[in-house]
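Here you go, one structure.
Yeah, one chain of the complex is gone here, protein chain that is, but the others are all in their spots.
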Amino acid sequence: MTQSSTTHTNKSSAAKTYGTAETVQAPVYSRAERKARNATRRSRLGMVIYLVLLLLPIYWLINMSFKTNTEILSGLSFFPEHFTLDNYAKIFGDPTWYMGYINSTLYVVMNMVISLLVALPAAYAFSRYRFVGDKHMFFWLLSNRMAPPAVFLLPFFQLYSSVGLFDTHIAVALAHCLFNVPLAVWILEGFMSGVPREIDETAYIDGYTFPKFFVRIFIPLIRSGIGVTAFFCFMFSWVELLLARTLTSVEAKPIAAIMTRTVSASGMDWGLLAAAGVLTIIPGMLVIYFVRNHVAKGFALGRV
Amino acid sequence: MQTKVENNKAWFLVLPVFIIVAFSAIIPLMTVVNYSVQDIFDQNTSYFVGAEWFKQVMLDSRLHDALIRQFLFSFTILLIEIPLGIGVALMMPTKGKSASLCLILVAIPLLIPWNVVGTIWQIFGREDIGLFGAFMGAIGVDYNYASDPVDAWSTVVLMDVWHWTPLVALLCYSGLRAIPEVYYQAARIDQASRWAVFRYIQLPKLTNVLIIGVLLRFMDSFMIYTEPFVLTGGGPGSSTTFLSQALVQQAIGQFDLGPAAAFSLVYFLIILLVCWVFYTTIMNMQKDK
Partner (left out) sequence: MAWMSWTLPTALFFIGIGVILVGMTAWQIASPCVERRGFLPLDTTRGDRLFIGLLSSAFIHLVFVALTDANLAVATVLCAIWMIILMRWG
(Lines give C-alpha, C1' and ligand atoms only; values in the text may rest on other atoms or scores of the structure.)
Protein backbone atom coordinates (compact mmCIF):
# COMPACT_ATOMS: atom_id res chain seq x y z
CA MET A 1 0.00 0.00 0.00
CA THR A 2 1.38 3.42 -0.92
CA GLN A 3 1.97 6.24 1.48
CA SER A 4 -0.83 8.53 0.24
CA SER A 5 -3.53 5.90 0.31
CA THR A 6 -2.56 4.97 3.87
CA THR A 7 -3.04 8.53 5.10
CA HIS A 8 -6.26 8.76 3.16
CA THR A 9 -7.88 5.72 4.76
CA ASN A 10 -6.49 6.97 8.03
CA LYS A 11 -8.31 10.24 7.73
CA SER A 12 -11.57 8.70 6.64
CA SER A 13 -11.62 6.19 9.46
CA ALA A 14 -10.75 8.91 11.93
CA ALA A 15 -13.64 11.01 10.61
CA LYS A 16 -15.99 8.11 11.05
CA THR A 17 -15.00 7.59 14.67
CA TYR A 18 -15.40 11.29 15.39
CA GLY A 19 -18.95 10.94 14.22
CA THR A 20 -19.97 8.80 17.15
CA ALA A 21 -20.15 10.83 20.30
CA GLU A 22 -19.12 8.40 23.04
CA THR A 23 -15.76 7.36 21.56
CA VAL A 24 -13.25 9.51 23.34
CA GLN A 25 -10.11 7.41 22.99
CA ALA A 26 -10.51 6.00 19.54
CA PRO A 27 -9.15 8.93 17.51
CA VAL A 28 -5.90 8.87 19.45
CA TYR A 29 -4.89 5.60 17.85
CA SER A 30 -3.41 5.78 14.39
CA ARG A 31 -4.04 3.04 11.89
CA ALA A 32 -0.59 1.60 12.52
CA GLU A 33 -1.23 1.35 16.22
CA ARG A 34 -4.55 -0.34 15.71
CA LYS A 35 -2.86 -2.77 13.37
CA ALA A 36 -0.28 -3.45 16.06
CA ARG A 37 -3.01 -4.07 18.62
CA ASN A 38 -4.73 -6.48 16.29
CA ALA A 39 -1.42 -8.24 15.73
CA THR A 40 -0.96 -8.58 19.48
CA ARG A 41 -4.42 -10.03 19.81
CA ARG A 42 -3.73 -12.47 17.00
CA SER A 43 -0.45 -13.58 18.52
CA ARG A 44 -2.13 -14.00 21.92
CA LEU A 45 -4.63 -16.28 20.26
CA GLY A 46 -1.93 -18.18 18.39
CA MET A 47 0.04 -18.58 21.60
CA VAL A 48 -2.97 -19.95 23.45
CA ILE A 49 -3.67 -22.46 20.66
CA TYR A 50 -0.03 -23.56 20.64
CA LEU A 51 0.04 -23.97 24.42
CA VAL A 52 -3.17 -26.00 24.38
CA LEU A 53 -1.77 -28.34 21.73
CA LEU A 54 1.50 -28.52 23.64
CA LEU A 55 -0.09 -29.37 26.96
CA LEU A 56 -2.82 -31.67 25.71
CA PRO A 57 -0.68 -34.85 25.58
CA ILE A 58 0.67 -34.08 29.05
CA TYR A 59 -2.82 -33.41 30.36
CA TRP A 60 -3.92 -36.73 28.91
CA LEU A 61 -1.17 -38.49 30.85
CA ILE A 62 -2.13 -36.74 34.10
CA ASN A 63 -5.80 -37.48 33.49
CA MET A 64 -5.00 -41.15 32.97
CA SER A 65 -2.89 -41.41 36.09
CA PHE A 66 -5.99 -40.72 38.21
CA LYS A 67 -8.06 -43.43 36.55
CA THR A 68 -8.32 -47.13 37.22
CA ASN A 69 -7.25 -49.49 34.45
CA THR A 70 -10.84 -50.58 33.86
CA GLU A 71 -11.89 -47.00 33.33
CA ILE A 72 -8.95 -46.31 31.00
CA LEU A 73 -9.82 -49.26 28.81
CA SER A 74 -13.58 -48.73 28.90
CA GLY A 75 -13.60 -45.42 27.02
CA LEU A 76 -12.30 -41.90 26.60
CA SER A 77 -13.14 -39.12 29.01
CA PHE A 78 -11.59 -35.76 29.77
CA PHE A 79 -12.02 -36.16 33.51
CA PRO A 80 -11.61 -39.26 35.64
CA GLU A 81 -15.05 -40.52 36.65
CA HIS A 82 -13.81 -42.64 39.50
CA PHE A 83 -11.01 -40.49 40.78
CA THR A 84 -8.32 -42.67 42.35
CA LEU A 85 -4.90 -42.19 43.89
CA ASP A 86 -4.17 -45.93 43.84
CA ASN A 87 -1.57 -45.63 41.10
CA TYR A 88 0.41 -43.10 43.10
CA ALA A 89 -0.04 -45.08 46.31
CA LYS A 90 1.46 -48.10 44.58
CA ILE A 91 4.56 -46.10 43.61
CA PHE A 92 5.07 -44.46 47.00
CA GLY A 93 4.41 -47.72 48.83
CA ASP A 94 6.97 -49.80 46.98
CA PRO A 95 10.71 -49.19 47.49
CA THR A 96 11.61 -50.75 44.14
CA TRP A 97 9.53 -47.97 42.59
CA TYR A 98 10.35 -44.90 44.61
CA MET A 99 14.05 -45.80 44.90
CA GLY A 100 14.16 -45.23 41.15
CA TYR A 101 13.36 -41.55 41.70
CA ILE A 102 15.96 -41.30 44.44
CA ASN A 103 18.59 -42.98 42.24
CA SER A 104 17.84 -40.68 39.32
CA THR A 105 17.96 -37.59 41.51
CA LEU A 106 21.22 -38.70 43.11
CA TYR A 107 23.16 -39.18 39.92
CA VAL A 108 21.70 -36.06 38.34
CA VAL A 109 22.82 -33.94 41.30
CA MET A 110 26.27 -35.56 41.31
CA ASN A 111 26.58 -34.89 37.61
CA MET A 112 25.54 -31.25 38.07
CA VAL A 113 28.13 -30.70 40.79
CA ILE A 114 30.96 -32.40 38.90
CA SER A 115 30.13 -30.66 35.64
CA LEU A 116 30.07 -27.21 37.23
CA LEU A 117 33.23 -27.75 39.27
CA VAL A 118 35.38 -28.77 36.32
CA ALA A 119 33.71 -26.55 33.74
CA LEU A 120 34.07 -23.25 35.64
CA PRO A 121 37.89 -22.97 35.52
CA ALA A 122 38.02 -24.38 31.99
CA ALA A 123 35.43 -21.92 30.71
CA TYR A 124 37.44 -19.11 32.31
CA ALA A 125 40.56 -20.30 30.51
CA PHE A 126 38.75 -20.42 27.16
CA SER A 127 37.20 -16.99 27.61
CA ARG A 128 40.36 -15.19 28.78
CA TYR A 129 43.46 -16.86 27.37
CA ARG A 130 44.91 -18.11 24.14
CA PHE A 131 46.94 -21.28 24.49
CA VAL A 132 48.35 -24.01 22.30
CA GLY A 133 45.53 -26.03 20.79
CA ASP A 134 42.73 -24.08 22.44
CA LYS A 135 40.46 -24.04 19.40
CA HIS A 136 40.98 -27.72 18.71
CA MET A 137 40.36 -28.57 22.34
CA PHE A 138 37.11 -26.63 22.23
CA PHE A 139 36.06 -28.40 19.07
CA TRP A 140 36.94 -31.78 20.54
CA LEU A 141 34.80 -31.03 23.60
CA LEU A 142 31.91 -29.93 21.42
CA SER A 143 32.16 -33.02 19.24
CA ASN A 144 31.66 -35.12 22.36
CA ARG A 145 28.44 -33.26 23.09
CA MET A 146 27.31 -34.12 19.59
CA ALA A 147 28.44 -37.75 19.48
CA PRO A 148 25.62 -40.27 19.92
CA PRO A 149 25.82 -42.24 23.19
CA ALA A 150 25.05 -45.35 21.18
CA VAL A 151 28.54 -45.11 19.64
CA PHE A 152 30.21 -45.37 23.03
CA LEU A 153 27.71 -47.82 24.44
CA LEU A 154 29.65 -50.96 23.58
CA PRO A 155 32.72 -50.42 25.74
CA PHE A 156 31.04 -48.34 28.46
CA PHE A 157 29.82 -51.37 30.30
CA GLN A 158 33.27 -52.97 30.28
CA LEU A 159 35.05 -49.71 31.11
CA TYR A 160 32.98 -49.03 34.21
CA SER A 161 33.02 -52.71 35.25
CA SER A 162 36.79 -52.81 34.99
CA VAL A 163 37.19 -49.85 37.37
CA GLY A 164 34.61 -51.38 39.72
CA LEU A 165 32.02 -48.65 39.29
CA PHE A 166 29.29 -50.62 37.56
CA ASP A 167 25.85 -50.11 39.07
CA THR A 168 26.87 -47.08 41.14
CA HIS A 169 25.45 -43.57 40.94
CA ILE A 170 28.82 -42.05 40.30
CA ALA A 171 29.26 -44.19 37.18
CA VAL A 172 26.14 -42.71 35.59
CA ALA A 173 27.14 -39.23 36.75
CA LEU A 174 30.59 -39.61 35.14
CA ALA A 175 29.15 -41.05 31.95
CA HIS A 176 26.75 -38.13 31.64
CA CYS A 177 29.72 -35.80 32.00
CA LEU A 178 30.59 -36.88 28.48
CA PHE A 179 27.95 -34.55 27.07
CA ASN A 180 27.22 -32.26 30.02
CA VAL A 181 30.76 -31.00 30.69
CA PRO A 182 31.24 -29.79 27.10
CA LEU A 183 27.84 -28.13 27.19
CA ALA A 184 28.62 -26.50 30.55
CA VAL A 185 31.94 -25.17 29.22
CA TRP A 186 30.20 -23.85 26.14
CA ILE A 187 27.45 -22.00 28.03
CA LEU A 188 29.73 -20.67 30.76
CA GLU A 189 32.26 -19.46 28.21
CA GLY A 190 29.50 -17.42 26.63
CA PHE A 191 28.52 -15.83 29.91
CA MET A 192 32.13 -15.18 30.98
CA SER A 193 33.01 -13.49 27.70
CA GLY A 194 30.30 -10.98 28.56
CA VAL A 195 32.21 -9.88 31.68
CA PRO A 196 34.73 -7.13 30.84
CA ARG A 197 38.39 -8.06 31.21
CA GLU A 198 39.05 -4.85 33.14
CA ILE A 199 37.40 -6.41 36.18
CA ASP A 200 39.98 -9.19 36.24
CA GLU A 201 42.87 -6.78 35.78
CA THR A 202 41.70 -4.41 38.49
CA ALA A 203 41.30 -7.29 40.93
CA TYR A 204 44.81 -8.58 40.24
CA ILE A 205 46.23 -5.08 40.72
CA ASP A 206 44.36 -4.88 44.02
CA GLY A 207 46.33 -7.93 45.12
CA TYR A 208 43.78 -10.68 44.70
CA THR A 209 45.21 -14.11 43.94
CA PHE A 210 43.52 -16.08 41.19
CA PRO A 211 41.51 -18.49 43.39
CA LYS A 212 40.40 -15.68 45.70
CA PHE A 213 39.41 -13.44 42.79
CA PHE A 214 37.59 -16.31 41.08
CA VAL A 215 35.49 -17.29 44.09
CA ARG A 216 34.92 -13.86 45.64
CA ILE A 217 34.43 -11.65 42.60
CA PHE A 218 34.04 -13.57 39.39
CA ILE A 219 31.57 -16.28 40.38
CA PRO A 220 29.07 -13.80 41.87
CA LEU A 221 29.25 -11.86 38.59
CA ILE A 222 28.12 -14.83 36.51
CA ARG A 223 25.59 -16.19 39.01
CA SER A 224 22.79 -16.32 36.47
CA GLY A 225 25.06 -18.12 34.02
CA ILE A 226 25.83 -20.75 36.64
CA GLY A 227 22.14 -21.18 37.38
CA VAL A 228 21.36 -21.65 33.72
CA THR A 229 24.24 -24.10 33.29
CA ALA A 230 23.03 -26.14 36.25
CA PHE A 231 19.59 -26.16 34.67
CA PHE A 232 20.92 -27.50 31.39
CA CYS A 233 23.02 -30.15 33.15
CA PHE A 234 19.96 -31.21 35.10
CA MET A 235 17.87 -31.31 31.98
CA PHE A 236 20.13 -33.46 29.84
CA SER A 237 21.10 -35.81 32.64
CA TRP A 238 17.50 -36.25 33.81
CA VAL A 239 16.11 -37.09 30.39
CA GLU A 240 18.87 -39.47 29.27
CA LEU A 241 18.09 -43.18 29.44
CA LEU A 242 20.39 -45.19 27.19
CA LEU A 243 23.62 -44.76 29.19
CA ALA A 244 21.89 -44.77 32.57
CA ARG A 245 20.19 -48.04 31.76
CA THR A 246 23.36 -49.67 30.46
CA LEU A 247 25.47 -48.76 33.48
CA THR A 248 23.07 -49.90 36.19
CA SER A 249 21.30 -53.09 37.16
CA VAL A 250 19.80 -52.92 40.65
CA GLU A 251 21.41 -50.49 43.08
CA ALA A 252 21.40 -47.36 40.95
CA LYS A 253 18.65 -48.16 38.49
CA PRO A 254 16.98 -44.95 37.25
CA ILE A 255 13.23 -44.48 37.30
CA ALA A 256 13.09 -44.38 33.53
CA ALA A 257 14.36 -47.95 33.36
CA ILE A 258 12.06 -49.15 36.14
CA MET A 259 9.05 -47.92 34.20
CA THR A 260 9.39 -50.80 31.76
CA ARG A 261 8.08 -53.03 34.58
CA THR A 262 4.53 -51.92 33.89
CA VAL A 263 4.47 -54.35 30.99
CA SER A 264 3.52 -57.71 32.45
CA ALA A 265 1.94 -60.95 31.34
CA SER A 266 -1.52 -59.62 32.07
CA GLY A 267 -0.97 -56.67 29.73
CA MET A 268 0.02 -53.06 30.30
CA ASP A 269 -0.69 -51.39 33.62
CA TRP A 270 -1.58 -48.07 31.93
CA GLY A 271 -2.60 -46.21 35.08
CA LEU A 272 0.62 -47.04 36.88
CA LEU A 273 2.69 -46.16 33.80
CA ALA A 274 0.93 -42.79 33.56
CA ALA A 275 1.44 -42.05 37.27
CA ALA A 276 5.15 -42.91 37.04
CA GLY A 277 5.43 -40.67 33.97
CA VAL A 278 3.74 -37.75 35.70
CA LEU A 279 6.12 -38.04 38.64
CA THR A 280 9.13 -37.80 36.30
CA ILE A 281 7.86 -34.46 34.96
CA ILE A 282 7.55 -32.78 38.37
CA PRO A 283 11.28 -32.34 39.23
CA GLY A 284 11.87 -30.67 35.88
CA MET A 285 9.03 -28.24 36.47
CA LEU A 286 10.42 -27.33 39.88
CA VAL A 287 13.85 -26.66 38.43
CA ILE A 288 12.54 -24.52 35.60
CA TYR A 289 10.46 -22.52 38.08
CA PHE A 290 13.62 -21.56 39.94
CA VAL A 291 15.53 -20.39 36.88
CA ARG A 292 12.58 -18.87 34.98
CA ASN A 293 14.01 -15.36 35.04
CA HIS A 294 17.38 -16.35 33.62
CA VAL A 295 16.24 -18.96 31.22
CA ALA A 296 15.53 -16.56 28.37
CA LYS A 297 19.18 -15.54 28.29
CA GLY A 298 20.42 -19.02 29.04
CA PHE A 299 18.66 -20.61 26.13
CA ALA A 300 20.84 -18.59 23.82
CA LEU A 301 23.74 -20.17 25.76
CA GLY A 302 24.77 -16.71 26.89
CA ARG A 303 25.84 -15.60 23.45
CA VAL A 304 23.22 -13.40 21.88
CA MET B 1 35.52 -9.48 20.82
CA GLN B 2 38.13 -8.68 23.43
CA THR B 3 41.70 -9.61 22.75
CA LYS B 4 42.88 -12.58 24.73
CA VAL B 5 46.19 -12.98 26.47
CA GLU B 6 48.62 -15.64 25.34
CA ASN B 7 49.18 -17.94 28.33
CA ASN B 8 49.91 -21.63 28.14
CA LYS B 9 49.42 -22.05 31.89
CA ALA B 10 45.71 -21.86 31.10
CA TRP B 11 46.06 -25.52 30.22
CA PHE B 12 46.06 -26.31 33.95
CA LEU B 13 42.56 -24.85 34.19
CA VAL B 14 41.39 -27.00 31.30
CA LEU B 15 43.09 -30.17 32.53
CA PRO B 16 40.27 -31.43 34.82
CA VAL B 17 37.79 -31.13 31.97
CA PHE B 18 40.18 -32.89 29.64
CA ILE B 19 40.70 -35.79 32.06
CA ILE B 20 37.06 -36.29 32.89
CA VAL B 21 35.88 -36.16 29.29
CA ALA B 22 38.80 -38.20 28.01
CA PHE B 23 37.97 -40.95 30.46
CA SER B 24 34.50 -41.33 29.00
CA ALA B 25 35.38 -40.46 25.42
CA ILE B 26 38.90 -41.50 24.44
CA ILE B 27 39.13 -44.87 26.20
CA PRO B 28 35.80 -46.09 24.79
CA LEU B 29 36.71 -44.72 21.36
CA MET B 30 40.02 -46.60 21.40
CA THR B 31 38.18 -49.74 22.43
CA VAL B 32 35.70 -49.33 19.61
CA VAL B 33 38.59 -49.00 17.16
CA ASN B 34 40.12 -52.18 18.59
CA TYR B 35 36.87 -54.09 18.31
CA SER B 36 36.29 -52.93 14.77
CA VAL B 37 39.25 -54.81 13.34
CA GLN B 38 38.66 -58.11 15.15
CA ASP B 39 36.23 -60.98 15.17
CA ILE B 40 35.46 -61.37 18.85
CA PHE B 41 33.92 -64.54 20.25
CA ASP B 42 34.63 -63.97 23.90
CA GLN B 43 37.11 -62.26 26.18
CA ASN B 44 40.01 -64.52 25.13
CA THR B 45 39.17 -65.60 21.61
CA SER B 46 39.44 -63.06 18.87
CA TYR B 47 40.93 -62.85 15.40
CA PHE B 48 42.33 -59.91 13.53
CA VAL B 49 40.25 -59.40 10.40
CA GLY B 50 41.54 -56.07 9.13
CA ALA B 51 39.04 -53.91 7.30
CA GLU B 52 36.53 -56.66 6.66
CA TRP B 53 33.85 -55.29 9.00
CA PHE B 54 34.17 -51.86 7.45
CA LYS B 55 33.59 -53.37 4.03
CA GLN B 56 30.55 -55.20 5.36
CA VAL B 57 29.18 -52.06 7.00
CA MET B 58 29.78 -49.85 3.98
CA LEU B 59 27.97 -52.30 1.70
CA ASP B 60 25.15 -53.23 4.10
CA SER B 61 21.90 -52.15 2.49
CA ARG B 62 20.04 -52.12 5.84
CA LEU B 63 22.43 -49.50 7.12
CA HIS B 64 22.17 -47.49 3.90
CA ASP B 65 18.42 -47.45 4.41
CA ALA B 66 18.84 -46.42 8.04
CA LEU B 67 21.20 -43.62 6.98
CA ILE B 68 18.83 -42.32 4.29
CA ARG B 69 15.92 -42.54 6.72
CA GLN B 70 18.01 -40.69 9.26
CA PHE B 71 18.82 -37.79 6.93
CA LEU B 72 15.22 -37.64 5.75
CA PHE B 73 14.03 -37.51 9.33
CA SER B 74 16.54 -34.87 10.41
CA PHE B 75 15.73 -32.60 7.46
CA THR B 76 11.99 -33.06 7.90
CA ILE B 77 12.01 -32.06 11.54
CA LEU B 78 14.36 -29.12 10.86
CA LEU B 79 12.03 -27.87 8.11
CA ILE B 80 9.09 -27.96 10.51
CA GLU B 81 10.70 -27.03 13.80
CA ILE B 82 12.76 -24.02 12.75
CA PRO B 83 9.92 -21.97 11.13
CA LEU B 84 7.44 -23.09 13.78
CA GLY B 85 9.89 -22.22 16.55
CA ILE B 86 10.45 -18.74 15.09
CA GLY B 87 6.70 -18.27 14.83
CA VAL B 88 6.10 -19.29 18.42
CA ALA B 89 8.92 -17.03 19.61
CA LEU B 90 7.34 -14.07 17.77
CA MET B 91 4.00 -14.78 19.40
CA MET B 92 5.32 -15.10 22.93
CA PRO B 93 4.42 -12.18 25.22
CA THR B 94 7.40 -10.04 26.18
CA LYS B 95 6.48 -8.50 29.50
CA GLY B 96 4.97 -9.31 32.82
CA LYS B 97 3.65 -12.43 34.47
CA SER B 98 2.30 -13.94 31.27
CA ALA B 99 5.85 -13.91 29.82
CA SER B 100 7.33 -16.06 32.61
CA LEU B 101 4.30 -18.32 32.60
CA CYS B 102 4.64 -18.88 28.85
CA LEU B 103 8.35 -19.58 29.25
CA ILE B 104 7.72 -22.23 31.88
CA LEU B 105 4.88 -23.88 29.99
CA VAL B 106 6.72 -23.92 26.68
CA ALA B 107 9.79 -25.46 28.31
CA ILE B 108 7.95 -28.37 29.91
CA PRO B 109 8.37 -30.91 27.08
CA LEU B 110 12.15 -30.40 27.20
CA LEU B 111 12.33 -31.66 30.77
CA ILE B 112 10.42 -34.87 30.31
CA PRO B 113 12.61 -37.99 30.21
CA TRP B 114 12.85 -39.21 26.65
CA ASN B 115 11.25 -42.56 27.30
CA VAL B 116 8.32 -40.82 28.99
CA VAL B 117 7.97 -38.68 25.86
CA GLY B 118 7.71 -41.94 23.95
CA THR B 119 5.19 -43.26 26.46
CA ILE B 120 3.06 -40.11 26.28
CA TRP B 121 2.75 -40.43 22.51
CA GLN B 122 2.35 -44.17 22.67
CA ILE B 123 -0.73 -43.59 24.81
CA PHE B 124 -1.88 -40.43 23.02
CA GLY B 125 -1.79 -42.04 19.60
CA ARG B 126 -3.65 -45.23 20.44
CA GLU B 127 -7.15 -45.45 19.08
CA ASP B 128 -8.63 -47.17 22.15
CA ILE B 129 -7.18 -45.08 24.97
CA GLY B 130 -5.53 -42.05 23.34
CA LEU B 131 -7.08 -38.75 22.44
CA PHE B 132 -5.11 -38.23 19.22
CA GLY B 133 -5.75 -41.72 17.92
CA ALA B 134 -9.43 -41.46 18.77
CA PHE B 135 -9.62 -38.04 17.13
CA MET B 136 -8.06 -39.36 13.93
CA GLY B 137 -10.54 -42.23 13.99
CA ALA B 138 -13.44 -39.85 14.55
CA ILE B 139 -12.59 -37.71 11.52
CA GLY B 140 -12.42 -40.83 9.44
CA VAL B 141 -8.67 -41.32 9.02
CA ASP B 142 -7.56 -44.91 9.18
CA TYR B 143 -4.73 -44.28 11.59
CA ASN B 144 -2.60 -46.86 13.36
CA TYR B 145 1.02 -46.05 14.14
CA ALA B 146 1.81 -49.64 15.09
CA SER B 147 0.96 -51.22 11.76
CA ASP B 148 1.13 -48.53 9.08
CA PRO B 149 4.61 -47.20 8.16
CA VAL B 150 3.33 -43.78 7.03
CA ASP B 151 1.39 -43.33 10.27
CA ALA B 152 4.37 -44.48 12.30
CA TRP B 153 6.60 -41.99 10.49
CA SER B 154 4.26 -39.08 10.90
CA THR B 155 3.74 -39.92 14.56
CA VAL B 156 7.49 -39.97 15.20
CA VAL B 157 7.88 -36.65 13.36
CA LEU B 158 4.92 -35.16 15.24
CA MET B 159 6.37 -36.36 18.52
CA ASP B 160 9.74 -34.81 17.76
CA VAL B 161 8.12 -31.53 16.71
CA TRP B 162 6.11 -31.53 19.92
CA HIS B 163 9.18 -32.38 21.96
CA TRP B 164 11.79 -30.06 20.47
CA THR B 165 10.08 -27.05 18.90
CA PRO B 166 10.16 -25.46 22.38
CA LEU B 167 13.97 -25.49 22.27
CA VAL B 168 14.02 -23.56 18.98
CA ALA B 169 11.28 -21.25 20.25
CA LEU B 170 13.13 -20.44 23.47
CA LEU B 171 16.41 -19.88 21.61
CA CYS B 172 14.69 -17.47 19.23
CA TYR B 173 12.82 -15.82 22.07
CA SER B 174 16.07 -15.01 23.83
CA GLY B 175 17.47 -13.76 20.53
CA LEU B 176 14.49 -11.44 20.07
CA ARG B 177 14.83 -10.11 23.62
CA ALA B 178 18.32 -8.89 22.76
CA ILE B 179 17.04 -6.45 20.10
CA PRO B 180 17.01 -2.88 21.48
CA GLU B 181 13.62 -1.13 21.52
CA VAL B 182 15.14 1.71 19.43
CA TYR B 183 15.14 -0.49 16.35
CA TYR B 184 11.41 -1.03 16.61
CA GLN B 185 10.78 2.67 17.18
CA ALA B 186 12.75 3.51 14.05
CA ALA B 187 10.72 0.97 12.12
CA ARG B 188 7.49 2.49 13.40
CA ILE B 189 8.53 5.95 12.26
CA ASP B 190 9.31 4.55 8.83
CA GLN B 191 5.92 2.81 8.87
CA ALA B 192 7.64 -0.45 8.09
CA SER B 193 5.35 -3.41 7.52
CA ARG B 194 5.32 -6.35 9.92
CA TRP B 195 7.15 -8.41 7.31
CA ALA B 196 9.82 -5.73 6.83
CA VAL B 197 10.38 -5.60 10.59
CA PHE B 198 10.83 -9.34 10.65
CA ARG B 199 12.99 -9.53 7.55
CA TYR B 200 15.35 -6.63 8.25
CA ILE B 201 15.40 -6.29 12.02
CA GLN B 202 14.47 -9.55 13.69
CA LEU B 203 15.81 -12.20 11.33
CA PRO B 204 19.38 -10.80 11.14
CA LYS B 205 19.52 -10.74 14.94
CA LEU B 206 18.28 -14.31 15.03
CA THR B 207 20.96 -15.73 12.73
CA ASN B 208 23.32 -16.51 15.59
CA VAL B 209 20.84 -18.34 17.77
CA LEU B 210 19.32 -20.05 14.76
CA ILE B 211 22.65 -21.58 13.84
CA ILE B 212 22.99 -22.89 17.38
CA GLY B 213 19.43 -24.15 17.14
CA VAL B 214 19.98 -25.89 13.82
CA LEU B 215 23.23 -27.40 15.11
CA LEU B 216 21.66 -28.74 18.30
CA ARG B 217 18.52 -29.98 16.56
CA PHE B 218 20.38 -31.61 13.71
CA MET B 219 22.83 -33.36 15.99
CA ASP B 220 20.26 -34.45 18.54
CA SER B 221 17.86 -35.72 15.90
CA PHE B 222 20.79 -37.54 14.34
CA MET B 223 21.25 -39.55 17.52
CA ILE B 224 17.56 -40.03 18.34
CA TYR B 225 17.02 -43.38 19.99
CA THR B 226 14.80 -43.56 23.04
CA GLU B 227 11.62 -41.88 21.80
CA PRO B 228 11.05 -43.98 18.64
CA PHE B 229 12.28 -47.05 20.52
CA VAL B 230 9.48 -46.67 23.05
CA LEU B 231 6.88 -45.51 20.54
CA THR B 232 7.35 -47.87 17.61
CA GLY B 233 10.33 -50.06 18.48
CA GLY B 234 11.74 -49.14 15.07
CA GLY B 235 8.79 -50.67 13.27
CA PRO B 236 6.57 -51.54 11.61
CA GLY B 237 9.19 -53.55 9.77
CA SER B 238 12.14 -51.23 9.98
CA SER B 239 10.36 -48.10 8.76
CA THR B 240 11.32 -46.01 11.78
CA THR B 241 14.70 -47.62 12.54
CA PHE B 242 17.18 -44.75 12.64
CA LEU B 243 20.95 -45.00 12.95
CA SER B 244 21.24 -45.28 16.73
CA GLN B 245 18.53 -47.87 16.86
CA ALA B 246 20.15 -49.94 14.12
CA LEU B 247 23.43 -49.71 15.99
CA VAL B 248 21.98 -50.76 19.33
CA GLN B 249 20.15 -53.64 17.69
CA GLN B 250 23.39 -54.89 16.24
CA ALA B 251 25.51 -54.35 19.33
CA ILE B 252 23.16 -55.50 22.09
CA GLY B 253 20.57 -57.52 20.23
CA GLN B 254 22.84 -59.63 18.08
CA PHE B 255 26.05 -59.03 20.06
CA ASP B 256 28.07 -58.59 16.85
CA LEU B 257 30.83 -56.61 18.50
CA GLY B 258 33.09 -56.27 15.45
CA PRO B 259 30.55 -55.06 12.87
CA ALA B 260 28.79 -52.92 15.48
CA ALA B 261 32.10 -51.25 16.32
CA ALA B 262 32.85 -50.60 12.66
CA PHE B 263 29.35 -49.15 12.29
CA SER B 264 29.96 -46.96 15.36
CA LEU B 265 33.10 -45.56 13.80
CA VAL B 266 31.46 -44.75 10.46
CA TYR B 267 28.59 -43.12 12.37
CA PHE B 268 31.06 -41.17 14.49
CA LEU B 269 32.99 -39.97 11.44
CA ILE B 270 29.79 -38.65 9.83
CA ILE B 271 28.95 -36.82 13.07
CA LEU B 272 32.47 -35.42 13.27
CA LEU B 273 32.27 -34.10 9.70
CA VAL B 274 28.89 -32.40 10.18
CA CYS B 275 29.96 -31.01 13.54
CA TRP B 276 33.14 -29.58 12.02
CA VAL B 277 31.25 -27.90 9.18
CA PHE B 278 28.90 -26.23 11.68
CA TYR B 279 31.71 -25.24 14.04
CA THR B 280 33.76 -23.67 11.25
CA THR B 281 30.71 -21.78 10.01
CA ILE B 282 29.95 -20.39 13.47
CA MET B 283 33.56 -19.41 14.08
CA ASN B 284 33.89 -17.66 10.70
CA MET B 285 30.67 -15.76 11.32
CA GLN B 286 31.94 -14.53 14.65
CA LYS B 287 35.20 -13.46 13.07
CA ASP B 288 33.40 -11.45 10.40
CA LYS B 289 31.67 -9.33 13.02
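By written order: A and B. Residues from 1 in each chain.
Rule of thumb we're sticking to: a contact is a pair of C-beta atoms (placed from the backbone, for glycine too) under 8 Å apart; a residue touches a chain by one contact, two chains touch by 3 or more.
Treat the numbers as computed from the prediction; the structure is a model and nothing was measured.
Residue-wise, the contact with the chain that is not shown comes from B:272, picked out of B:67, B:201 or B:272.
In the full complex, chain B contacts the hidden chain through residues 8, 27, 30-31, 33-35, 37-38, 40, 43, 46, 48, 50-51, 54-55, 58-59, 266, 269, 272-273, 276, 280, 284. For chain A, the residues touching the absent chain in the complete assembly are 132-133, 135-136, 139, 155, 158-159, 161-162.
Just so it is clear, only the chains that are shown with their structure count from here on.
Residues 3, 6, 32, 35, 39, 43-44, 46-47, 50-51, 53-58, 60-61, 64, 72-73, 76, 114, 117-119, 121-122, 124-126, 128-132, 134-135, 137, 139, 141-156, 158-159, 174-175, 177-178, 181-182, 185, 193, 196-197, 235, 238-242, 255-256, 259, 270, 273-274, 277, 280-281, 283-285, 287-289, 292-293, 295-301, 303-304 of chain A are the ones touching chain B in the complex.
Looking at the complex, you find that chain B touches chain A at residues 1-2, 4-11, 13-14, 16-18, 20-21, 23-25, 27-29, 31-32, 35, 87-88, 90-93, 100, 102-116, 119-121, 123-124, 128-132, 134, 162, 166-167, 170-171, 173-175, 177-178, 188, 191, 194, 205, 208-209, 212, 215, 219, 222-223, 225-226, 243-244, 247-248, 251-252, 257, 260-261, 264-265, 267-268, 271-272, 274-276, 279, 283.
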